[in-house]
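The structure follows.
All protein chains but one are shown in place.
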Amino acid sequence: MADLTTELAGVRLPNPVMTASGCAAAGQELGQFFDVTELGAIVTKSIMRFPRSGRPTPRMVETPSGMLNSIGLQGPGIDSFLARDLPWLVQRGARPFVSIAGSTVDEFVELTRRVVNSPGVSALEVNISCPNVENRGLVFACDPMQAARVIEAVRPHVPEGLPMFAKLTPDVTSIVDVARAVADAGADGATMINTLLGMAIDPDTLRPILGGVTGGLSGPAIRPVAVRAVYQVHAALPEFPVIGVGGIRTGADALEFVAAGATAVQVGTVIFNDPSAPMRVVRELDSELDRLGIASVEKARGCAHGGVGQ
Amino acid sequence: MADLTTELAGVRLPNPVMTASGCAAAGQELGQFFDVTELGAIVTKSIMRFPRSGRPTPRMVETPSGMLNSIGLQGPGIDSFLARDLPWLVQRGARPFVSIAGSTVDEFVELTRRVVNSPGVSALEVNISCPNVENRGLVFACDPMQAARVIEAVRPHVPEGLPMFAKLTPDVTSIVDVARAVADAGADGATMINTLLGMAIDPDTLRPILGGVTGGLSGPAIRPVAVRAVYQVHAALPEFPVIGVGGIRTGADALEFVAAGATAVQVGTVIFNDPSAPMRVVRELDSELDRLGIASVEKARGCAHGGVGQ
Amino acid sequence: MTSGTGAVQGGALQVKGEVVSLKPVGDYLHLTMTAPGVAERMRPGNFVALSVGGEQSAMLLRRAFSIYRAQASTRGGTVEIVFAEHGKGTRWMTRLAPKDTIDVVGPLGRPFALPKQPVACTLVGGGYGMAPMFSLAERLRARGCSVHMLIGAASESRLFGALEASRAASSVRITTEDGSMGHRGRVTDVLPDLIDKTGSDVVYACGPMPMLQAVSAVADEHGAHSQCAVEETMACGVGVCMTCVLPVRGDDGVIRMVRSCVEGPVFRGDRVLWDDVGTIPDGTLGAANRGARNERSDARDHGRSAP
Partner (left out) sequence: MTSGTGAVQGGALQVKGEVVSLKPVGDYLHLTMTAPGVAERMRPGNFVALSVGGEQSAMLLRRAFSIYRAQASTRGGTVEIVFAEHGKGTRWMTRLAPKDTIDVVGPLGRPFALPKQPVACTLVGGGYGMAPMFSLAERLRARGCSVHMLIGAASESRLFGALEASRAASSVRITTEDGSMGHRGRVTDVLPDLIDKTGSDVVYACGPMPMLQAVSAVADEHGAHSQCAVEETMACGVGVCMTCVLPVRGDDGVIRMVRSCVEGPVFRGDRVLWDDVGTIPDGTLGAANRGARNERSDARDHGRSAP
């Protein structure tokens, strides 16, 4: 039994494993498969200011060891989320990390205000991997300056003790530059990576399969890209907490991210394959650490860089 | 029997399928498995000015539906390549596309001069997805300006009738910007995509597996990213020929790239799984077109954008 | 066998099943597997989601199948499905052999709503869409309903359960598009007459989307309720991913993109905006703009679509 407790930018978690935003809704459905209070945290689907219908179907394509999705951030909007979805998690004593998404900086600020005033929220994840309507629809996190603008704007509204993470896209020339920008702008850490932009074409019609034409690639297929991103950012900013996500399927995969420098990890697409995966990953991470004779997950953190444990 | 003949930036090919650089050496070994003269073209491993020993082993890691490599451009150097490797292809009547890689703009120019003066070369592929020693080791193709500098410099040395393609990396915020830059600089087309930067960590030692720490991710895992890149560039520059590459395993996969806008395609990593793959892809592409009642590969080109054939 | 101590009670389970048998029936395969706990909870219209391809599979997503029969047992209940070889996942399933293990999640989805009164019901199944109709028939008969079955397919080999139907229903009508068995044509050629003659109050349907749409329209016209089990592409099957949505009008008159895996797969036919499946119809709650299908994100304009 290795010590899995994790101190993540000031919050204490029983273990470093979470669900990834958009892959666990608001937690309730997964309650059928495991006790959501046992998991490090539940990251909820990115919520927007208003109800949003998302993109037309088809919204997914299975790809080799992965999938594409173009959900288009369908959701009930912040009011309904706070009134109906969040309380389920809070009442049970789970640790909700609330993910927010805006189309403008003001929307991010407004969402932040609403979320931080709701009791029971453990952390805020600011999904800046979404299009900025004020800047030709370019994704905020594709540009260090735009990314920083969002984080700077929400920073004053996030109270002490509530960590705020920026969710980054890998579709950039240098993710280190973006991470540095959000760190400087006051993010308490970064969650990486969001999906890679991809697409698939129907073999019969020869037209794009997804209603949204392009979509986000996720799953084990992208794990090497995610591990690399975490490794690079940890190398550049060793004190900046990173939550690693991208293709985690097993405890050994989770440990790979921890060794690369992640303080916590998220399980996303693999939930669709195995709805019990998040708690299975916790158990497997524990046995992997035992197997290697490493006493705690903290000891393994950053190992790949040649630090402690090596 | 669909018409597979392909006019690619002025060269006529019996079919649009090629090997990808670095996945077929200089063609000879694959001659055991199929007749290399029947394939559209053989793209040779990127050759450098001088012999190069490459990176330490391990140089590869298998990943879900893909692999990472860090070969480090090992090769015999241009002199030996032209004297010993190229003639084998030329004598047989294969169509060699020679891929070159330099660490400086001058090296690219020198390599170009040497290659274009060798008889039997069908085209030049300029692999600008490699580090620029004059610019902090940043990859040329990561910066539209640096990418254009290389292409502009080699352009005057490439004779009429010998097409020159720029090989692009997907590890950029906007591949369209890079494609536009090389098109403006005089490239006759672009080959996309090179590998995605990734890494893997050893589950036992918790250290990076690859001798080169990071490596290039390839194989079916990355196909959706490659198709998207081709689709975006074809949408932005419909007249600019694109050679699609990334995870092609079957004729249907090849057709996906053609529908996205590719004029030709390359088979890379899948050769390691199935050394007969390139010619199998030719046959399967043919039967896919027949199945869909499309008379020629040219008719299918760009279909996904809603053009002819739809 | 079941995962997740401390998990919320009720609902779906994830269990390691074992293949009991796999037998061809016409163009389909009939798979029986153990799935302890799933059988016991199953109600007609529920489905199971199976993982495919084994341990090192490149296929990440589960495949959804209507439950044909479920048998509770002290040795661990069994669940049966009927499937068509369609793509790579179902091709893998055709090679399953007794004793192979298979990971089962279920029972999933909202079941068919049952009438409170002992009314007449018509059950329409297209192809393997007949699979869920037999357990439904049983429940309906147990409530005193009279059950009429209408079975359609492209050809005889794609009819499922024609023989069993004669035991399960008071009357059986068959249609094939090529006329190889029964009436030559579609179920909707026969349905109006059938509703009228049997005086059916409810029509239950499962099959391809165009069939459901047509059945729903016929039911409407003939004063019957319809309960349609839809088939939308699903990534998770358990309600967490939002891939399986279709436009449905709620009790409040508002159109919403609802998840067919948890709010369906069974919907009231008159509530589904059949013509608009695959689009975000105007007026849908949260629709950013009109005719979203025509405003597909253009990869030219921006780097990525929102996930």
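Note that the chains take the letters A, B and C in the order they are written out, and that residue 1 is the start of every chain.
In the analysis below, a contact is a pair of C-beta atoms (placed from the backbone, for glycine too) under 8 Å apart; a residue touches a chain by one contact, two chains touch by 3 or more.
Note that the coordinates shown come from a computational prediction; the quantities given were computed from them, not determined experimentally.
From the set A:103, A:122, A:146 or A:173, the residue in touch with the chain omitted from the display is A:173, counting the whole complex. Touch with the chain that is not drawn comes from one residue among B:13, B:41 or B:71, which is B:71.
Only one of B:16, B:189, B:220 or B:302 touches the chain withheld from this view, namely B:220.
When the whole complex is considered, the residue among B:10, B:51, B:156 or B:238 that touches the unshown chain is B:51. Residue positions on subunit B in contact with the hidden chain: 22-25, 29-35, 37-38, 45-46, 50-60, 62, 64-67, 69-77, 101, 129-131, 136-139, 142, 169, 171, 194-195, 197, 199, 208, 211-216, 219-220, 269-276, 279-280, in rising order. Counting over the whole complex, subunit C has residues 53-59, 88-89, 91-92 touching the chain that is not drawn.
Residues of subunit A that touch the chain left out of the display are 64-65, 173-174, 176, 220, 228, 231-232, 235-236.
The rule is simple: only the chains that are shown with their structure count from here on.
No other two chains have as many C-beta pairs in contact as A-C.
Taking the CA centroid of subunit B as reference, the farthest chain centroid is that of C. Multi-chain contact residues, meaning those touching two or more other chains, occur in subunit C at positions 58, 298-299, 303.
Across the assembly, subunit B contributes 64-65, 173, 220, 228, 231 as residues in contact with two or more other chains.
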